[in-house]
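Complex shown without one protein chain; remaining protein chains in place.
Going by the order they are written in, the chains are A, B and C; count residues from 1 in each one.
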Amino acid sequence: MLTEQYGPLQKKMFQIMDETGAILSPDLVPDRSEEEWLQSYKLMLKTRSADNKALQLQRQGRMLTYAPNTGQEAAQVGSAAAMEKGDWLVPAFRELGAWLSRGVDLERVYLYWYGNELGSQFPEDVRMLPISVPIASQLQHAVGVAMASNIKGESDVTVAYVGDGGTSIGDFSEALNFAGVFNAPVVFIIQNNQYAISVSRQKQTKAETLVQKAVAAGIPGILVDGNDLMAMYAATKEAIERARRGEGPTLIEAYTYRLGAHTTSDDPTKYREDEEVETWRDKDPVKRMKAYLIGKGVWSEEEDAKLIEEYDEEALEVFRKVEASGETKLEDIFKYHFREMPPHLQEQYEEYVQYLEEVE
Amino acid sequence: MLTEQYGPLQKKMFQIMDETGAILSPDLVPDRSEEEWLQSYKLMLKTRSADNKALQLQRQGRMLTYAPNTGQEAAQVGSAAAMEKGDWLVPAFRELGAWLSRGVDLERVYLYWYGNELGSQFPEDVRMLPISVPIASQLQHAVGVAMASNIKGESDVTVAYVGDGGTSIGDFSEALNFAGVFNAPVVFIIQNNQYAISVSRQKQTKAETLVQKAVAAGIPGILVDGNDLMAMYAATKEAIERARRGEGPTLIEAYTYRLGAHTTSDDPTKYREDEEVETWRDKDPVKRMKAYLIGKGVWSEEEDAKLIEEYDEEALEVFRKVEASGETKLEDIFKYHFREMPPHLQEQYEEYVQYLEEVE
Amino acid sequence: MAVMNLISTINHTLDVELERDDSVVVFGEDVGLEGGVFRATVGLQKKYGEKRVFDTPLAESAIVGTAVGMAINGLRPVAEIQFSGFIYPAYNQIISHVARMRNRTRGRLHLPMVIRMPHGGGIKALEHHSESLDTLLGHIPGLKVVTPSTPYDAKGLLLSAIRDDDPVIFLEPSKIYRAFKQEVPEEDYTIPIGKAKVLKEGTDVTVVTWGAYVHEALKADKLLTEEGIQAEIIDLRTISPIDRDTIIESVQKTGRFVVIHEAAKSFGPGAELIALVNEGAFLHLEAPPTRLAGFDVTIPIPRGEHHYFMDAQRMAAGIKKVVHY
Partner (left out) sequence: MAVMNLISTINHTLDVELERDDSVVVFGEDVGLEGGVFRATVGLQKKYGEKRVFDTPLAESAIVGTAVGMAINGLRPVAEIQFSGFIYPAYNQIISHVARMRNRTRGRLHLPMVIRMPHGGGIKALEHHSESLDTLLGHIPGLKVVTPSTPYDAKGLLLSAIRDDDPVIFLEPSKIYRAFKQEVPEEDYTIPIGKAKVLKEGTDVTVVTWGAYVHEALKADKLLTEEGIQAEIIDLRTISPIDRDTIIESVQKTGRFVVIHEAAKSFGPGAELIALVNEGAFLHLEAPPTRLAGFDVTIPIPRGEHHYFMDAQRMAAGIKKVVHY
């Protein structure tokens, strides 16, 4: 069990691959074909392209506030890759790589950040909850979803995400505690990207690691190099399997870094040193995985450059579609509050429509 | 350091005295005179008398809902005895022994449970916050009080209480985490009396101990036999001294048992076995301390019986006074919301007074 | 037909629905083994097992938050909050998620869930055990808020609430949990959410109230009748959305309006009803629409609570003022 070797109190970080893409522990490499790793890698690239494009568009004033993922792709794609068909994904708001891995359309994602609630109207077969802005509150939903799986006797597992900042909020602790008590089949993944907006991980808690918060709930945990796709996959896989066997929840701390800004509204130079960022650029999860795949002979610089270009174009294409979608339809802001619109809401809607007709 | 030997992960419980009152570890006995121990013992007796009287009066329909302390006197008196003059006490609602130790009048206490807010109007020199009904919310106040001591450069320490049930609420985790981050001079004492109303400690969390929740905040902790007055005193003393030295917060789990009902409104036979209660009666902290003191020759059965009788009478006396105090004065429910009553409140008050005059 | 008080009706109704619908689950603090501090769920764990009726750790936010997740994943959770005054730790979950999930996902997810709790005061309880949440919940778009005043209504409304595909907050007036009994049909029936009930017709003044105050208002009505005043007494039953039609129709007839509630006056539910009456019956008004409301104070603990809660006499005095305006 990885959680025994790299448990909350071992003060060791689980890694399979080093910063150059070299395998540190061949026996720990998960049983997956090179093709499968390549697929995951492509999802990482796609995530990064989508990020870059969103930022670029935002600077052009075409996109609204956007929360970038660059640097965290392995934590996101690696964990999601370990999920199976019926499993549920419960996001915070910075897991683009995981969403794309689970079949969410980039179009929906862009639509959301473009400011339309239709961006959260996922297709029926995508078992993902919408983005949750109130930090950590989503973890309780995740536990509830997982408890329901238990109650109904179904074997689906729920994978939920939260940031390092989110571990300070009461909802986080309550969720872990409920998960422990009800033996809920849920995997909590902390993307510890070292910052909550400007507040560094060190100011967030005196705990030496975030994963040791699992101890409070009496559940297992593991500290993982979040920039190591293979380690993230392996740790999540083990946790999901444990949950599916009826052995309850796990907390995973993915130790990673947000290379970009918190969102397009902030300026990270105000609160961190370039030097620090540079150190982490060396640990870039994409670079690392690329080196591995090229080393294995299943990928090349040329293919890489070409694919990035493709993804960039695709992202722009998708955005153009989103941009063309225009404003939210008036009726949409009224009609989804209840199965049936209550009379007062119906009236407010009609009055407003009438007003709009009058002023036109 | 006791917290090292009996820390959150040692799975050992700190004890000095066994169930018969015999000293297990003479070298750990705190440096206190027999007279001081006797004083603490008397406070335990006084607490129990006040409890018994309140219950008796409640059955007679003279007292309202009351939350008994019987069985937890050592946890309460032992911890409070370690406090010094300027230190702050932040209660939950079941720490009568601690309140009395800190100079709160039984009259105020009875007045509170009798249903008058004046029961929380402590004299200026009593540094105690009022009872906090919303479970665990008071811990954040405690941290704030302690942070203020730090900010002002004062050396007072804050001692705060919570129940086992209270450790499941988000406010508990947030408070510990803040205390850690700000190195607040605060001691958190969990009175683990094994139940939160009907919910047993086992159902409250999967954590093997409650003290291990300290790990989540990266702060030290200690599991203490809460029915052992000396151990409670020693552990709290050490924690307070650490805090006063500027070394931050500590979590203490006082392992104890509520021998009575949750409050006068519940019937514990609905959720626990008599057998279990009996086992715990053998561990009665009062009995244990009495045996010790009698063994030391500083106390006798006769003195004991006499003092109990005195305390019983005193409690009744106090209650009679409270009972005679009658109803809350009308103006009291209006005039304490703000330094000055705003006009609308003044008007509501006057209108009502007028109405009362009219109907008389 | 059995004769039941309010609390045993709640118990009976949960039983009916747990039996009928496998997706219903019931939980909260002390709800399982003990059967609830008011005994609302007594016997249900034994009958339906620990998977469907269970105790939770002490954490209101998680109780509501996990209910959200359960509702998403195919269950119909019925969560108990031990007292309405302990809902506040769950307020973020309620306002940010319970009320918004359907709209946020444009209909993709919806939350068939009920949060039920003892509500209101007058039971000589400790601080925080007497709170009125009418405004604090009624103001939140996306919630339905219901409060029965009789065992009969409680069953019909609770069944509607559990079967509703959207979240319903179910406020149970604790003061009348055991105040009186009533015949409650064994069989299945529902009462629509969003409909007020005219308890007694009258022509002189419209009196709207709900929860425990309904019974005090009916007593006040007797006093008024003695003086020849014909009040129309309406039990609001649903706090949100309000049944405007019933109220406005009544005020158009009587020309006078009084709303009586436990909650504090300022920004209280009475304000909303007065605004509605202005919108719908302005030209019919013969006196200022008036609220008899809680003072703008924290509800006193027992020795002072009689100052806060209104009795029939005070209600009658207030109504008379409006009639004689």
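Brief remarks follow.
Basically, a contact is a pair of C-beta atoms (placed from the backbone, for glycine too) under 8 Å apart; a residue touches a chain by one contact, two chains touch by 3 or more.
This is a predicted model, so every value here is computed, not measured.
Touching the chain that is not shown, out of A:18, A:241 or A:332: A:332 (per the contact rule at the top). The chain not shown here is touched by just one of B:66, B:88, B:255 or B:271, and that residue is B:88. Per the touch definition above, the residue from A:14, A:114, A:161 or A:182 contacting the chain not shown is A:114. On the side of chain A, touch with the chain left out of the figure occurs at residues 64-65, 114-117, 133-135, 165-166, 168-171, 196-199, 203-205, 265-266, 270-271, 326-328, 330, 332-334, 337, 344-345, 348-349, 352, 355, 358-359.
Along chain C, the points of touch with the absent chain fall at residues 61, 85, 88-89, 91-92, 95-96, 99-100, 103-104, 127-128, 134-136, 138-142, 240-242, 263-264, 266-272, 274-275, 278-279, 282, 285, 287-291, 295-298. Mapped onto chain B, contacts with the missing chain fall at residues 88, 90, 117-118, 120-122, 124, 129-130, 132-134, 137, 139-152, 158, 170-171, 174-175, 177-178, 181, 332, 336-339, 342-345.
The rule we apply is simple: only the chains that are shown with their structure count from here on.
Ranking every chain by how far its Cα centroid lies from the centroid of chain B, the top place goes to A. Chain geometry summary: the mean Cα position of chain A and that of chain C are 40 Å apart. One simple way to say how far apart two chains are is to compare their mean CA positions; for chain B and chain C this gives 36 Å. The centroid of the Cα atoms in chain A and the matching centroid in chain B are 44 Å apart. Counting partners per residue, chain A has 170-171, 174, 177, 181 as the residues that reach two or more other chains. Each of residues 57, 59, 61-62, 89 in chain C touches at least two other chains.
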